[in-house]
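Take a look at the following structure, please.
One protein chain is absent from this view; the other protein chains keep their places.
What follows is chain A.
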Amino acid sequence: MLAYIVRRVWQMVPTLFGVMLLLFVLFNWVGGDPSYILAGKNLSAEALAGIRQQLGLDLPLPQQFLIFVKQVLTLDFGTSWSTQQPVSALLHSRIGPSLLLTGSILLLGTVLAIGIAALVAYLHGSLTDRLVTLIATCAMSVSALVYIIAGQYWLAFKCGWFPIMGWSDSTLDNLLHYLPLPLLLGVIVGLAPDIRFYRSCFVEELGHDYVRTARAKGLSEPVIMLKHVLRNAMIPVVTSLMMSLPYLMMGAMLLETFFGIPGMGKEVVMAVERSDFPVIKAITIYIALATMLFNLLTDIVYKLIDPRVQLH
């Protein structure tokens, strides 16, 4: 196991280098020139050249890339080009609200989706199963934006059950007042596709011989579902969950924008709009690192769930 982990960690180095190279090429190709934003109304050639020099954009590209490599090695991405704030401080202040929002959505959404999926899979072929599948299919065809706009309008404004938007420095205040509505809407948006996916995993497992054998042995249905089916169905479920974990850091851009949550999603959008490369670099690298680490973790969890899995 240890040898496997060391080998996988070592393999991350060229992958990360590839991500850095791709990001660097893309930014220089289509990222936009930030000097035109920072110059404001003063678009003289001298002003633009001065800003480019200050940002280091006048340096040869290999030299700029080396600086990027150094930033990744030290995890110090300098300061934001647009606000001058240290990137680390910016991301530090943004990651908490994002994780609170997306983490809650993932947790609640997964529990609900697995429960509902297991139920309808158990009732496979029944009216309930067909009804849930139909509703899920319809729900998936509606844009997330519609849920957010309608939810904010009806539940917050018309019914007055939630504040329209806002965020506090107090986690308790956020959990009690500001999080519930975006959490509810986030769960609703993700529930339909999750139910469909998990249901198909359960249905597939229910068709296997070991389920028939278990029933023939006289095991109760709850024991079959919870002890045998659930465990075997967890492999694709865990894959799906683990793959989504790194993106928790990215936040939920629409929810954050509509509900005034100072998370990463808003920061990403702002950074892209302003061609704020230090922020874009930091977020991309952190996401890449998290993706690689969670992939590794997924493989290890496979082994824990199913001892038959061999790690090579």
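Some notes on this structure:
In this text, a contact is a pair of C-beta atoms (placed from the backbone, for glycine too) under 8 Å apart; a residue touches a chain by one contact, two chains touch by 3 or more; residues count from 1.
Heads up, the rule we're going with is that contacts and distances are computed from a predicted model.
Its UniProt record calls the unshown chain "Heme-binding protein", which is the correct pick from "Heme-binding protein", "NADH-quinone oxidoreductase subunit M", "Electron transfer flavoprotein small subunit" or "Cytochrome c7-like protein". When the full complex is taken into account, the listed residue touching the unshown chain is A:153, out of A:17, A:153 or A:210.
Only one residue from A:95, A:112, A:165 or A:219 touches the chain missing from this view: A:165. The residue touching the chain not shown here, chosen from A:83, A:126 or A:143, is A:83.
The chain not shown here touches chain A at positions 32-45, 47-48, 50-51, 53-54, 79-80, 82-86, 90, 93, 149, 152-153, 156-157, 160, 163-167, 257-260, 262, 266-267, 270, 273, 275.
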